[in-house]
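Working notes, structure below.
With one protein chain withheld, the remaining protein chains of the complex are depicted in position.
For chain A:
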Amino acid sequence: MKLLEVENLVTELGEGESWLRAVNNISLAVESGQTYCLVGESGSGKSVTALSIMGLLPQDHFRHPAGKIRLSDPQGELADVELLNADTETLRKVRGSRIAMIFQEPMTSLNPVQTIGEQLDEVLQIHQPELSEEARKQRVLAALEEVRIPEPASRIREFPHRLSGGQRQRVMIAMALICEPALLIADEPTTALDVTVQAEILKLMRELQTKRGMGMLFITHDFGVVAQIADVVGVMRKGILVESGTTAEVLRNPQHEYTQSLIAALPERLPRPARPAKSDKVLLEVKDVSVYFPVRRGLMRRVVDQFRAVDNVSLQVNAGEIVALVGESGCGKTTLGRALLRLQDVTAGSIILEGQDITQISAKAMRPLRRRMQVVFQDPGSSLNPRLPIHTTLIEPMRVHGIGQTDAERIQIAARFLDRVEMPTDSLWRYPHEFSGGQRQRLAIARALVLEPRFILCDEITSALDVSVQAGILKLLRQLVDEEGIGMLFITHNMGVVDYLADRMVVMHKAQLVESGITQQVMKSPQNAHTRNLLDAVPRLDDKYLASAI
């Protein structure tokens, strides 16, 4: 029984004379009890499709030259509704009661000044005004119970900031489902969450869907999520639906070359060239490092407690080796990385770089040592100074550290490294905003490389990138490490990346190191319960998985 039918939908965004075709001639159908997954890289038009269905596109900045979106009622009690270009009143009645939507960012999708009980109650007041206050309260409690919020009776009086990201997303799901909609649209609902939380939320959504026989349109960029939740999958690229079919079919046997390239770009499916022999030279050694942040209270700002961000962690990185530091958000992995580079003071323990203890040396003495250890950060949007052209960004550190005699020579060196990270040399004269996210990350890597460091820290450098871009960067990093003999600590939460890149891996949980070892061994037989959780949470689309599951 078809619940939602989209026929030849065209959506153009813009204003005045300039219009950009974001969605081009898309047709899809969602049935009750079925999950339709729209997959695509950023800018492929998958979110615009969802917003077109909900009629939530910014007013006067969109138009639909063609298409139909029909919402039917599986029970046949309610009339069919044409959603495209429908008037506000029609849409308002449909939204919330027959179609509900969940957004990506749980941190901002709840109103921070209302309790979660009030917010859930308001939805009921609007859509089911016939219910009494007591009945509404029962419904709210039941809804929270359903999404497994512990102790819902006391939780309804809490404000959103008291809940974790996963719990907020559960509340969002409860809010979306409280009026029992026939169709749920979820726009990357788990992207901002940790992998283990993501796994729980996906399981919950799956369960609720089967229980209610609801149709679901699920938008994601992650093939792992597709494998977990989708019945039918549609692959989008530049506004066009290039391929659709049942999940098993598309994942096992992709027809369109774009789908093939996307699946091939997944880190777990990248080809692995042979590695050169590893050296045993210890490059960086971390011994029992702890980083505590004092918790201050009261008028005199007395230290009442210590927040332990990193607690007694030891690890070492050899030359020519990639060590992956894995953990969920808030486990202290980024703080540890910052402490290694002396961007953050260490409370206890020692950091030894090439036999020299750098834990306590002054900032001034540290400066010449900085060229030996470099860093690449997570966010491509902020990793380069937007006001400086690339050549200044690259040449200034060289000048400070006395690399090259003249600026002309330094420009030659910079150009060589740009070539190394596969960027055109004329990028030197351009500004960061002229580059895409992946290109900026390459430039950030070049900035780290120009100082010819012995050790590079990569802090989630691919997590903001699309899979195909990520694949390119990962290949580049491996090449660099193999050819230059650099030691690298790669902070990530993506197990596929760990598997592809890392020689060894260490797992952190709640500020402590819980497991470390050779990547293959840890992956195969994790000793710690937490590592097992992490590994189970993400399905990796390797051959074994495709052969067995789905």
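Please note the rule applied: a contact is a pair of C-beta atoms (placed from the backbone, for glycine too) under 8 Å apart; a residue touches a chain by one contact, two chains touch by 3 or more; residues count from 1.
The criterion applied here is as follows: contacts and distances are computed from a predicted model.
Chain not shown in the complex: UniProt lists it as "Oligopeptide transport system permease protein OppC", one of "Oligopeptide transport system permease protein OppC", "Glycine--tRNA ligase alpha subunit", "Inner-membrane translocator" or "Heme exporter protein C". In the complete complex, the residue from A:T246, A:S279, A:Q360 or A:Q412 that touches the missing chain is A:Q412.
Check A:Q260, A:S382 or A:Q520 against the missing chain and you find that the one touching it is A:S382.
As for the chain not pictured, it touches chain A at residues 18, 338, 341, 343, 366-371, 373-375, 377-379, 382-389, 391, 396-397, 400-401, 411-412, 415-416, 419-420, 425-426, 428-431, 433-434, 444, 447-448, 451, 484.
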